[in-house]
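Of the protein chains in this complex, one is absent; all others appear in place.
Showing chain A:
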Amino acid sequence: MSRQSADRLLSIGLMAAGLLSGVLLLFIVLFISMESWPVLHHTSLSTLLTSTDWRPSMGGFGLLAILVGSLSVSFLALLLAAPLGLATAFYLSVYAPPKIAAFGQKLIEVMAGIPSVVFGLWGLVTLVPIMVHLSPPGTSLLTAGIVLAIMIAPTLTVFSLLAIKSVPMATVQSGRALGLGRGTILRTIILPQARPGIVTGILLALARALGETMAVMMVAGNVVHIPTSLLDPVRTLTANIALEMGYALEAHRAALFMSGLLVMLITLVIVMAAGFKSDGTDKAP
C-alpha cells in the first residue's frame, strides 16, 4: 500500500469516527424528543413547565418543582464546591512544594474518577445519620448539595490546574524575577490568563452536577415540591427518571423522557457556554 493511500484510509477512518460521535448525539436527541412527544397530547408544554403537580397516575405532569429541584441542588453544589476546588488548585499549582503538588494532583485525579454511586452510598450511610441530628429525616437539599459538591470539586480542580499550567512559564518567571510574591503572581499574572479555562471547568462541573443521578437520588429525599429551606427534600430531573422509569407506561413514560430532554437541553446550553469560553482562551494573545 502506498503511503498516500494509507493516509487516505486513515483520514476516512478518523472522519468516520468523528461523524459517528456527532451522528450518535443527534440520534440521541432525536430519540428522546420522539419519546417525550406523546406527553404533549396530555398536557401543554406551558403546563409541563409551570405546574408543580407531578402525579402521573392522576394525569398530573408538572415538572416545575422537579426542575427547580435540579437547578437548586446543582447551584448549591457549585457554590460549595467552587471555593474548595479553586483553593485546592491554587494551592497545588502555586504554593505547594513540588512533591506534595504531584501527589495531591494524582489524588485529585483519582477522586474525580470515583463512581458516583460510591459517593451516594457514603452519603446515605455516613452523612445522612449526621444530618439527622440537624433535622430529621436528614435527606435534604443541603445533604444532596454537599455530596454533589464533594463529587464535582475534583473535576473543578483538575480543569483549573490545566488552565493554570497552560499559562506560559516565562511570564510567571518574569514575575518572580521582578521580586513579586506568590500571591501577587497568582492574582496579577496567572489568574487573568487562566480565567477562561477556569470558567470552563466551573461550567463543566455544573453540567456534571446537573446530570448526576444515583448519588442525588439516595440523599435528596425525592419529595416533589418546591423547596423553601435548605433542609427540605427535593427531587431532581435525573432522580425522577431513575425512580419511576422502570414502572412508567405511555404518557408517564413520555413525561419522564421529557425530564431527560430538559436535563439534556440545560446541559447542552452549559457545555456550549463552556466551549464559547474556551474558544476565548485559544484566541487570547
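To be clear about the criterion, contacts are C-beta pairs under 8 Å (C-beta built on N, C-alpha and C of every residue); 3 or more make two chains touch, one makes a residue touch a chain; residues count from 1.
Throughout what follows, contacts and distances are computed from a predicted model.
J.: The complex lacks one chain in this depiction; which UniProt name from "Phosphate ABC transporter substrate-binding protein", "Sarcosine oxidase subunit beta", "C-type cytochrome biogenesis protein CcsB" or "nitrile hydratase" does that chain carry?
T.: "Phosphate ABC transporter substrate-binding protein"
J.: Give the residue, chosen from A:Leu20, A:Leu79, A:Leu134 or A:Leu178, that touches the chain omitted from the document.
T.: Of the candidates A:Leu20, A:Leu79, A:Leu134 or A:Leu178, A:Leu20 is in touch with the missing chain.
J.: Touching the absent chain: which residues on chain A qualify?
T.: 8, 11-13, 15-17, 19-20, 23-24, 27, 55-58, 121, 124-125, 128-129, 132, 136-139, 217-218, 221-224, 233, 235, 242-249, 252
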